[in-house]
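Our next item is chain A:
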Amino acid sequence: MALVTIKRNSPQHIAVRVLGVLLVVIAVLWVPTKMTTGNIDSMTNALALVIAASALNLVIGYTGLISIGHSAFFGIGSYATGVLVSKYGWGHGWSMIFGALLAFVFGFIVALPALRIKGIYLALVTLAVAVLFPTMMKWPKLEWLTNGARGISGIRYEELPSLPFLGELKGRDDRTVFFYWYAIMLVIITVLVCRGIVKSRMGRALIAIRDNEIGAEVMGVNLATTKTLVFGVSAALTSLAGSLSVARTGVVTADGANLTLIGSIVFLVVMVVGGAATITGPIIGALVYVWVDNYTRTASASGEGLIGWLFDWSAVSPASIILSVALIVLMFVAPDGVFGLVRRLARRVVVIK
Partner candidate 1 sequence: MSEILRTHDLRAGYGLIEVLHGVNINVDAGEIVVVLGANGAGKTTMMRAISGMIPRTGVVDFLADDIAHLSAHKVTARGIAHVPQGRGTFPELTVEENLRIGAHSRRDSFAADIDYWYGVFPRLQERRLQRAGSLSGGEQQMLAIARALMSRPKLLLCDEPSLGLAPLVTRELFEVLQRLNSETGLSVLLVEQNANLALEIASRVYLLETGEIVSSGTPDEYMNNDAVRKSYLGH
Partner candidate 2 sequence: MSRFFQYLFDGLSSGAIYSLLALCLVVVYRGTGYLNFAQGEMSMFCTFLVWKLNDWGMPLWLAAISGMLIGYLGGATVETTLIRPVAKRSQFAVFVVAIGLFLGLNSLAGAIWGAPPQETMPSLFPNEPDDFQRIFGASWRYQSIGILIVGLVVTGLLFALFNKTRFGLAMRAVASNADSARLVGVNTGRVLAASWGLAAAIGALAGTMVAGTTGEVVPGLMFSYFVYASAAATLGGFDSLGGAVIAGLTIGVVENMAAGYAPKWIGQEMRLGVALLIILGVLLIKPTGLFGEQKVSRV
């Protein structure tokens, strides 16, 4: 069957893993030193999606609770940072922590209906949350806080921590690199949190809930606390992505792409395309997503190549069309996403026993 068989924890296996980590480190270092400013910025954008999609993965992929309301948690992080930094003079770090706590509480509350209802009904609750959030932010009664539909702009970033490895914040180029490292740091936190949960008693409990709820309960899994807490953790992580993007762009508006239902859908697409219920999936998914988005945008604008020729008639960038077709096709050919597909192919060559 497979060409090579490697024993688990043998020197070869450890060597393969070390090599893998090394490649990732090289790639991470390569981006800010060799890429153009625009591309580094795209990578930062991708990293924000990694955070949001990984967080969503905890809820959908592992626990099996459908949510299309995560854009609201992204929004909570965005507004927490926007409001606290620009109106109350908080530092970015503290605003981010506050946003995460707030999102945790909110996630916890949103998950409460999940204790009684399932499937589409839960999806509807989260739909309501996703649509309600931007509406609330534009509500005239909250205008004193949120600036209504105008949103908050000119959020300063000078007070971000300038740790030595993050570099100094001087000039435009440095700023891009700075936020890249800032994002990497948050991605590492997110991945460690997700991986920590998944590879533990709680992670097994999550999958048990997804696979068979009654079985899980009889084994002693407390459905109520487990579901609400995982939703809370997921919401808190998603809000980090929101804080990050506000710090990066200095602007927050209620209709910003990631704060509306479209944002939730994008997170979902990233998660599914990469591969649900895996740690690596959302990372791959985000890279694929941002690459497709950028590539089709430039190709269709210049009318070059296959994309330009195929979508000659299109009034706007066909990125979403391509992604939605990809999403549907993936459900047919590789329901476990790109990472699942790669892993299946890799197992034909190497098997770890």
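We take it that a residue touches a chain if its C-beta (ideal position, glycine included) is under 8 Å from a C-beta of that chain, and two chains touch if they have at least 3 such contacts; residues count from 1.
These made the cut because all candidates are chains of the complex that A comes from, given by their letters.
Keep in mind that this is a model prediction, so the values were computed, not measured.
Undergrad: Looking at chain A, find the partner in this complex that touches it; the options are 1 or 2.
TA: The candidate that touches chain A in this complex is 2.
Undergrad: Once bound in the complex, which stretches of chain A touch candidate 2?
TA: 60, 64, 66, 68, 112-113, 116-117, 119-121, 123-125, 127-128, 131-132, 135-136, 138-141, 214, 265, 268-269, 272, 311, 313-316, 318-321, 323-325, 327-328, 331-332, 335
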